[in-house]
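Left out: one protein chain. Kept in place: all the others.
The chains carry the letters A and B, assigned in the order they are written, with residues numbered from 1 in each.
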Amino acid sequence: MNNLVYLVPLFPLIGFLINGLGRKSLSKSLIGIIGSGAVLASFVVSLVLFFDVKSHGGFVVDYFNFINVDSLKIPFAFQIDALSSLFLLIITGVGFLIHVYSTAYMNDEEPQHFGRYFAYLNLFIFSMLLLVMGANYVIMFIGWEGVGLCSYLLIGFWFKNDNFNYAAKKAFVMNRIGDLGFLLAVFWLIQKLGTATYSDVFAHASSLSSFDVTGITILLFVGAMGKSAQIPLYTWLPDAMAGPTPVSALIHAATMVTAGIYMIARSNVLYSMSEVTMNLVAIIGLTTALFSATIALKQNDIKKVLAYSTVSQLGYMFLGLGVGAYTGAVFHVMTHAFFKALLFLAAGSVIHAMHHEQDIRKMGGLKKYLPITHITFLLGCIAISGIPPFSGFFSKDEILAAAFAKNPIYWGLGVAGAAMTAFYMFRLYATTFLGTFRGTHDQEHHLHESPSAMTIPLIVLALLSVIGGFVGVPEILGGHHELRSFLSPVITTEVEHHIEHSTEYLLMGISVAVAAIAIIFAINKFSKNPELEEATGFGKVLSNKWYVDELYDTVFVKTTLAKGKFLKNIIEKNIIDGGVNGVGKLVNYSSRQLRLIQSGLVSGYILFMVLAIIVVVLIWVNDGYIYKFFSTLF
Amino acid sequence: MPIQYYIILSLALFCIGIVGVLVRRNVIIVFMCIELMLNAVNLLLVAFSKMHHAIAVVNDKASAAGTDAQLFVFFIMVVAAAEVSVGLAIIVMMYRNTHSVDVNFLNRLKN
Partner (left out) sequence: MSATQIIFWFLSALALVSALMVLFSKNPVHSVLWLIAVFFAISGHYILLNAQFLAIVNLIVYAGAIMVLFLFVIMLMNLNKDMESQKNLWMKLAGTISGGCLLMILVSLVRQSPEIAGKIAEVKTGDIGLIGNLGKVLFNEYVVPFEISSVLFLSAMIGAIVIGKKD
């Protein structure tokens, strides 16, 4: 199977090249077929690889020496094992569905931009595949940067709108902060171990001092913070909703933002060595989960709610990583990819039907106009709320159980977050689909179900959201947790937690009950009389996202601008320009004076000749030590 | 006589010549100062010739060391005579064209 591996990233790369170069000449349908077909081909190869790994185990394919400096050798190699093959399936599978969806969703664009869109999407898939397939941190970093670039390009896809460009820049800059952490961690690793290849690093990890391990893992986590939108680097993700909705579904919900989780799960050997980092990851994850859940409670933009929900769910995944439940985190990545992609695509379907209206206060009662979207969206909401036997229940429960084993407070806060999740998701559902339509007559007249290219991916994803959890049914519920046994070759440091079965039943019961109560409460509250007016009091703080953007603006942006202004007006104008101009003026002036020496008078020339002889004698006789000469004069 | 005395005397004459070249503007005086410098050098050569002879005589009574230096002086005088004849011709020429013997009048070097 080794000879198939390179095909996986090759197809999207070819798709990117064809679509990118031929975007002005190819027709829209051809672009759509090439773009989707490339990802489908990758998916098929990934499926083959997946079953190969399942039966024969993982392997590494070495292509060529990428960097070869002295003793440092970084091969361009792909590692296909349980973790990466699973991610390959998620990326190419969900990616394919979203590509298909996009062919309908983006159909209003001009062919040229349509081609550009698919080129970017394919490039993203390519980068993401590099990220997960790389056999060392450097290849991962190439993909890591590539997805950041594609994210930037796709957020700013409608580049004529300045605000979208600002959002793209914000995403890029925030990602760069994280990337710096990642890069430093890789340098540190290379400095200490002389290699960045996973297998070597993990084999020699025990030779690292605890300080090194903590430093490296924290820096890697900083990278994950940027990419996976954790506090304090999360504010770019909600703004990234400026991009087209399928992009939000693919990049900012299902795949790219989970890169941080993938990276930490991949480095689980290192992380498990540092208690400090594990606690930090857990605390940051939990804080993010709660914090963004509270913000999501009061958002009125359908995509913003989903965006904060994404940040919140990512927080759960980091909580899972932090308490050592790596499998749980990866499991949640998978289920989250299904239901969050579903929710975003369904939201896209709603937006499509509403002619790019995203404010849920102007929707309502869409149930009867968009039946398929409605059903799938509802399934997605149930899945994310953690109602059994939907997929979200299993993955979230696994994380919460591990959190309980680590610290019951984590569990309590996690359940509170889960309740909020259920509440805001059903607030969103009820406000959008239940009640009566609150939009204009014109919009109502044009309301229609989306074309099949959009509804079929919805149905497939809905199906996956419903049944996706069954790959990880815990033993307590009579399952075998196949995912854990599948991942066990890669995730070797999973923390085994032992909770009494009765306790575990109780925990499950409580979390499900809390979620159910929140759902019923939300449906009752919002289906009849949704919040239409601006929030007041504390709600206003929440709807303004805790004023975090304003805080960052004041603390970082304003001070940076002030510093820039200072540098520009004082340092640049006076010191640098003054210095440069001063040198120019000095040269000008001195040459004006020096010119006068050229008097043409013979005696002047002879005078300089004599002076030169004096200087030469002084230098020559005393080896340059003129002062010594003067001391011997008298 | 210690050789230093001769050297310092020659240097003094030479430097007087230099100062003359620098300070005076009459081209004939400048030319004379150049001759003065040449003579300072000649004196030095003869003094060194006698110094070397004095050193060589200690070992060999009939040594002819130092003869060369005196012949150099002779040739310098020969060349100086030729040089003066041409130089004075140039000065005459210059005076005929400019009706001046001021060196600073010859500032065409500037252009």
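Keep this in mind: a contact is a pair of C-beta atoms (placed from the backbone, for glycine too) under 8 Å apart; a residue touches a chain by one contact, two chains touch by 3 or more.
This is a predicted model, so every value here is computed, not measured.
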item	value
Subunit A, residues in touch with the chain not shown (by the definition above)	601, 603-604, 607, 610-611, 613-614, 617-618, 621, 629, 632-633
Contact footprint on subunit B, counting only the chain that is left out	1-9, 11-13, 15-26, 28-29, 31-33, 35-36, 39, 42-43, 46-51, 53-55, 57, 64-68, 70-71, 73-75, 77-86, 88-93, 95-96, 101-102, 104
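Heads up, the rule we're going with is that only the chains that are shown with their structure count from here on.
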item	value
Centre-to-centre distance between subunit B and subunit A (centres being mean Cα positions), rounded to whole Å	90
Subunit B residues within the subunit A interface of the complex	18, 21-23, 25, 103-104, 106-111
For the subunit A and subunit B complex, residues of the former touching the latter	598-603, 605-607, 610
